[in-house]
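Here the structure is laid out as structure tokens; the discussion comes afterwards.
What you see is the complex with one protein chain gone and the rest in place.
Moving on, here comes chain A:
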Amino acid sequence: MRSLIRTHATEFSLLAVIVIISTVLSVATANFFSLGNAFDLLNISAVNIIFAVGLLVVLIAGGIDISFAVAASVVQYCTAIALGWIGGGGWISGLLIAGSLGVLLGCLNAFLIHRFRIISIVATISTFNIYFGLLMFFTRGVSIYDLPEWLTDRVILFEQEMPDGTWIEITLPVLVMVICVVATWMLITRTTIGRQLYAFGDNPEGARRFGINIGAMQFIAFGWLGLMAGIGGLIQAHYAQEVVPNALYGRELDVLAAVVLGGARLGGGKGSVLGCVLGVLLISITQNGLNLMGVSPFAFKMIVGAIILVAITLSNTRIERLLPFVGRGAGR
């Protein structure tokens, strides 16, 4: 147990912060502490969690991606158009098209990074601008509202009225989110590819000496994020029931903050799916709670920023380090 706490310190402290905030919110507001609200939270967070687990893989492999959110917008638009061509399509064809387009855009990043040795932050800031520029240029900023019916209809997989009068619902986005989370978890913890990604992010030179295919690592990491971005994009279009070209603009930083909050390290080799999910949830819970408390939405960003700082400090600092002269021990 002690070693479990030691190796999962981030996840435990995040969980603690979530419990504390939830307790405060359930005392401060009438509606927070209900199953209905809990499931609402999952529905709201689904898209961000899908993005987050994708980004996690890139961070673990030692990269970073700024472009995935606008790439998801590009995917939304192209998928909407492609679905129009094939005469409507359905969930399967929609997900296939969105997923493949996402992988394509992710692999473009990997290609730039691997082939031309551009560091990932620079490469993806460039593609961020290129993707967004192209999107705004070709759409002239016009949204698409006439999406196929199957895409805009809410799909409720399970619903139940609770004794307290609230409804719990599990919607399609939640199911897709769960599949993405489990698949990512499988990939990075249970497959040899995933462990190679960790090793590559942890010590690139060491990985190279073992003959790990560095190029493949980049394509897998950015391709996986592309896949998640594509799927997340389609789900977001479904959730919003429209495709707005700049709807996801700026989402990349929210997701990045959540993933780093969840213990992933900029620089690679570190991070877990659980931490990543908790990171997204913490931010959603905070926003949701502030909403219920009637706090002005203009104050959200400020408070969320503060929460991120506090949580990161807690998880990065061992408690004993905050006290002078204790715990460092003799020697080093």
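The criterion applied here is as follows: a contact is a pair of C-beta atoms (placed from the backbone, for glycine too) under 8 Å apart; a residue touches a chain by one contact, two chains touch by 3 or more; residues count from 1.
The definition used in the following text is that contacts and distances are computed from a predicted model.
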Protein name, per the UniProt record, of whichever chain is missing from view ("Lipase", "Extracellular solute-binding protein", "Succinate dehydrogenase" or "Molybdopterin-dependent oxidoreductase"): "Lipase"
Of A:Gly63, A:Gly269 or A:Gly289, the residue in touch with the unshown chain: A:Gly269
Residue among A:Leu105, A:Leu151 or A:Ala199 touching the omitted chain: A:Ala199
Chain A residues touching the omitted chain (full complex): 3, 6-7, 189-196, 198-199, 202-203, 205-207, 209-213, 216, 269-270, 324-325, 328-332
